[in-house]
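The other protein chains are all here in position, but one chain of the complex has been omitted.
Every chain is named by a letter (A, B and C) in the order it is written, and numbering of its residues begins at 1.
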Amino acid sequence: MDILQTGQGELIGWHDPDEHRAWVAAHKSRALEDKRTTLREAIARYVPDGAIIACGGFGHIRVSMAAIYEIIRQHKRDLTFCGKTAVHDSDVLIAAGAVCRIEVAYAFGHELRGLSPASRRAVESGRCQVVAEISNAGYQWRFLAAAMGLPFIPTRVMLGTDTLAHSSAKVIEDPFSGKPIALLPACYPDVVLMHVHRCDKYGNCQVDGIAVEDFELARAARRLIITTEEIVDEEMIRSQPWRTLIPYYLVDAVIEAPYGAHPTLMPDRYYFDEDHIGEWLRLSKTDEGAAEYFERYVYSVEDFAEYLELIGGEERLEYLRQVEHLEAPLRAPWLEEKK
Amino acid sequence: MDILQTGQGELIGWHDPDEHRAWVAAHKSRALEDKRTTLREAIARYVPDGAIIACGGFGHIRVSMAAIYEIIRQHKRDLTFCGKTAVHDSDVLIAAGAVCRIEVAYAFGHELRGLSPASRRAVESGRCQVVAEISNAGYQWRFLAAAMGLPFIPTRVMLGTDTLAHSSAKVIEDPFSGKPIALLPACYPDVVLMHVHRCDKYGNCQVDGIAVEDFELARAARRLIITTEEIVDEEMIRSQPWRTLIPYYLVDAVIEAPYGAHPTLMPDRYYFDEDHIGEWLRLSKTDEGAAEYFERYVYSVEDFAEYLELIGGEERLEYLRQVEHLEAPLRAPWLEEKK
Amino acid sequence: MNEDYTPTELLAYVAAGLLEDGKSVFVGTGLPMIAAMLAQRTHAPNLLIIFEAGGIGPQVPVLPISVGDSRTFYRAVAASSMHEVMSAGQAGYVDYGFLGAAQIDPYGNLNTTVIGEWDHPLVRLPGSGGANDIGSFCWRTIIVMRQDKRRFVEHLDFLTTPGYLDGPGARERAGLPAGSGPYRVITQLGLYDFDEDSKRMRLLATHPGVTVDDICANSAFELIIPDQVGTTEPPSPQVRRILREIDPTGMVIGK
Partner (left out) sequence: MNEDYTPTELLAYVAAGLLEDGKSVFVGTGLPMIAAMLAQRTHAPNLLIIFEAGGIGPQVPVLPISVGDSRTFYRAVAASSMHEVMSAGQAGYVDYGFLGAAQIDPYGNLNTTVIGEWDHPLVRLPGSGGANDIGSFCWRTIIVMRQDKRRFVEHLDFLTTPGYLDGPGARERAGLPAGSGPYRVITQLGLYDFDEDSKRMRLLATHPGVTVDDICANSAFELIIPDQVGTTEPPSPQVRRILREIDPTGMVIGK
């Protein structure tokens, strides 16, 4: 095999396909079982220190914040993060000291809101290490390779750039066209946290709106923890089985967590809580501020329900529902500053 | 590039990715346009003699028979067929003399009903040539490669077999695991015929039930002709955009053709017409019988609506609807023979 | 007594007995479907049935005619795509797979493509379909076929679907998933497995009334015949009643 180029980024989450098949056969149950549990139990059981983790959704869209807060609450350490399209998820996990290594497609930024003070500080000071670069499509396709049980997927992006040079991809000559082509190694995260609109107690999941890369990521995951706006009867799944994005045998734990994506956006349910994200961005400008945030919103609360009371309870959540449905105007600290 | 093995099957439907990109840029409209037309017009325009064609669905499930009959009616010749999971579709096209070359994953059989007399006869006599072998998953992934704009997709099936030796795949050493792996070349059919439950006049399509490989095939197609049970208002598409299997810019022609899959099965609408399929299997035991079938059901009728009258009209279609919904028992000639 | 069972009922019963509860199986139409449904209604209620066209975990109401039939995703947990189920198989999620064949060789390799030469076929068969895929990636494939000297052959006319290729380690050397391969062969005469050392077919049990001589007389290659050969258990009246419930029209079982 002539290899034209080998990216120098660290190869995280890759397994020989045969090794992964053996793992699947031994660890993933094909039986229809009631998988309902608590977040405390699920995170304690499936997220060991040092694990490689990834989040469903899109960084601040449909992110399982309930699971992320529980990881922080349990003081998980030395996690490696798949920064596929990382926004709020990676920022708080890095700031809390849970994540100390990250492969980056997108991270350290909050799109229109600006850069992330806390995680940038962690990276620039060396507390969090960037182990490899990649692009959004590139990461997405690393998960596709894993979902297909393949060692790699080819792509025509990243070629000729430092992004590729610092990735874990290799470049070969395509034996069909004779042109150089990049091969993206599969990525199987140890644990994936994913928030969905509804699922049954077995873990058969439906999502409204864009799937982003959750189809592939759910199938790439070794352990898949599902938080859901609601647990529905099996009947709802079986009456429209073509709506199932994730079948139960991919899922290890199911936790009912209404508003579990707050302060991120849940399509057709609730919009970004810009006041809360704004509070985070303001406090996280210093380590002390970030610590204050975690003390208030994570360590001092028993569980996610208590957190929801703290951020404004029913009234706040109703407002976010209205903004999502275009029934109330958006308020945002960063928007105020532009005026 | 060390190539461990090169399949000796003919490589059909492959294009250099750059050549395909240029074709897309020049020929696929990204504008939202009314694409409604007649089958006569669509087939005349998009199916030249000699084209490589493929059908959506699954051989005798959700097959655009209305489009297939029109191809036969217009005496198209020298077509090459992608026998991805070919059942009734390939059988009638080969018997009618429209298709004279086929790449085979599955063909010449009618599952439980037995083998296909007409197309077997054509292959065994040399009138139809098998140009390559492949597996169902292999073909599916050839379309995935095309849908992704890639020259190939790797797979771990077919290795070590004559199926691979007579395919268009190549085997290389995977640079990540060091193990042999098969590379399946992309396949871009010149024309794909697909029958869907509903679409709008622009070609945004929804399908109920299994997608089979239509997601990938629609994206691999150079020209995509959609027949649909009904043309719905754009509103129905836009109110649940996550139900769209095929966005309009992939589609070249939209034809409303209720019952357009008859005598094949349309999920949630109508079941196989076993009497009609049985008539075909009986008649097609001889060339004369097959000719009689085409004369009666294709050449003597003006269009698909007239055909539907001929096969039993509203009463017959209502019965098929009832069988699909488990409201009437299945009758089938081949079932009678087992008794 | 039980002696009025049909050969097909026996095959279905023996096949069903091979499937474990809580595992997954790739099912085709006909006998495999019957066997999987029988297993679900007896010892393996939590058997996950998957169809290659995309149906996952259906509650099959009546026997489907095709693996893409709407009955294959009736009240299913998912009505997905070939990409989804084939990927799941490739990634190791599918335990069992059923295969049929026109020819089998001592290593469990199968031919469903052609009798005669490939470019000048005597009989053209349907080709791989999903067989090569199932034979490549399922952990344990179960082959159900008729046995005679034209079908149990030393050399296949065409190797459509991989068994153990030419012996121990050959699958892995070819790049096929490690640790997978043919598990059992069921014919109208008996039940076979594969010898661990040689990967050649070995008689495990004869069906009631079948002798080892019958077995050997109906194979063109030498079967491994161990000293101890069992006899398969025929289906009980209760099993036969369930089979009639599953296939009331006799579509597969016959009347």
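FYI, contacts are C-beta pairs under 8 Å (C-beta built on N, C-alpha and C of every residue); 3 or more make two chains touch, one makes a residue touch a chain.
Fair warning: this is a prediction, and the values are worked out from it, not measured in the lab.
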item	value
Partner chains on view for the chain not depicted	A, B
Residue, one of A:L11, A:A44, A:L159 or A:V232, that touches the chain absent here	A:L159
Hidden-chain contact residue, picked from the options B:Q8, B:S29 or B:T286	B:S29
Touch criterion as defined above, residue of A:E216, A:E229, A:E256 or A:E279 at the omitted chain	A:E216
Touch criterion as defined above, residue of A:P180, A:P258, A:G312 or A:P333 at the omitted chain	A:P180
Footprint left on chain B by the chain that the document does not show	17-18, 20-25, 28-32, 146-150, 202, 204, 219, 237-239, 241-242, 244, 247-249
Interface with the undisplayed chain - residues on chain A	57-61, 83, 85, 87, 104-109, 111-113, 115, 120, 123-124, 130, 133-138, 140-141, 144, 155-163, 166, 171, 174, 179-182, 209-216, 265, 267-268, 271-272, 324, 326, 329-330, 335, 338-339
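Everything that follows uses one rule, which is that only the chains that are shown with their structure count from here on.
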item	value
Closest chain to global C-alpha mean, per-chain Cα centroids	B
Furthest chain, CA centroid comparison against chain C	A
Centre-of-Cα separation between chain C and chain A, whole angstrom	41
Euclidean distance of C-alpha centroids - chain B vs chain C, Å	28
Between chain A and chain B, centroid-to-centroid distance (C-alpha), Å	38
Residues within chain B bordering two or more other chains	155-156, 174, 179, 181, 209-211
Touching two or more other chains - residue numbers and ranges from chain C	73, 79-80, 89-90, 137, 177
